[in-house]
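Here is the structure we will look at, set down as structure tokens.
Complex shown without one protein chain; remaining protein chains in place.
For subunit A:
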């Protein structure tokens, strides 16, 4: 079953910048820069997420964590190069869904099949069963027929996570999934992440809580507009690194010099 889905994901039209880049690399970043009004949100980021890696992205507010995920997901214009090997699933930080739109919870979960089914592909009983199972996992089985307009922020986040389970892509980008959900849901999320990791997916998660990052994520990327440290999480998240990241972010010149490399 799982193998079938992987195969379908692969056959589906992939991310527009997807091309093979070797067996071990999953996402390759080269000199990646994203600016807002000539100020860098992130700049000169190079490195790679290996196949099957499980990385926490950590950094102070304004470090460019969400920007990095959005750039990888193809939602922001960026300079430099991003190459992803496989299809990407992305969980944004805030529910950017139009609540006013008349969709039910089940329909939203079903939309996780979009990459495989597209406009014309059949959504059969297996597809709906998969969507329902994902909702059940997130404790929303009874909500399937409800309109998304009636959900709370945290419930909405759970529906989106259910959709991510339905998407079942080889790469998962999650932007602060533990925010705005209750502690029981956070526990389920950590469980699902661990299962995905065991199944060999490549996971990149923005995490605020250093304790969570150290306990549940083997790798960490410490970000402060640039890469401060990137490696095993207990090494990357050492006190001196964290302090350096904090200083880099607090430091801000109105008349800073222009970066030599564009």
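Keep this in mind: contacts are C-beta pairs under 8 Å (C-beta built on N, C-alpha and C of every residue); 3 or more make two chains touch, one makes a residue touch a chain; residues count from 1.
The rule is short, and it goes like this: contacts and distances are computed from a predicted model.
Missing chain, UniProt protein name: "Zinc/manganese transport system permease protein", from among "Glycerol operon regulatory protein", "Heme exporter protein D", "Cation acetate symporter" or "Zinc/manganese transport system permease protein". Within the complete assembly, A:115 is the residue of A:82, A:115 or A:193 that touches the hidden chain.
Contact with the omitted chain, checked across A:103, A:127, A:141 or A:190, is made by A:103.
Summarising the interface, subunit A meets the missing chain with residues 13-16, 18, 73-75, 87-90, 92, 96-98, 100-103, 108, 111, 114-115, 117-120, 147, 163.
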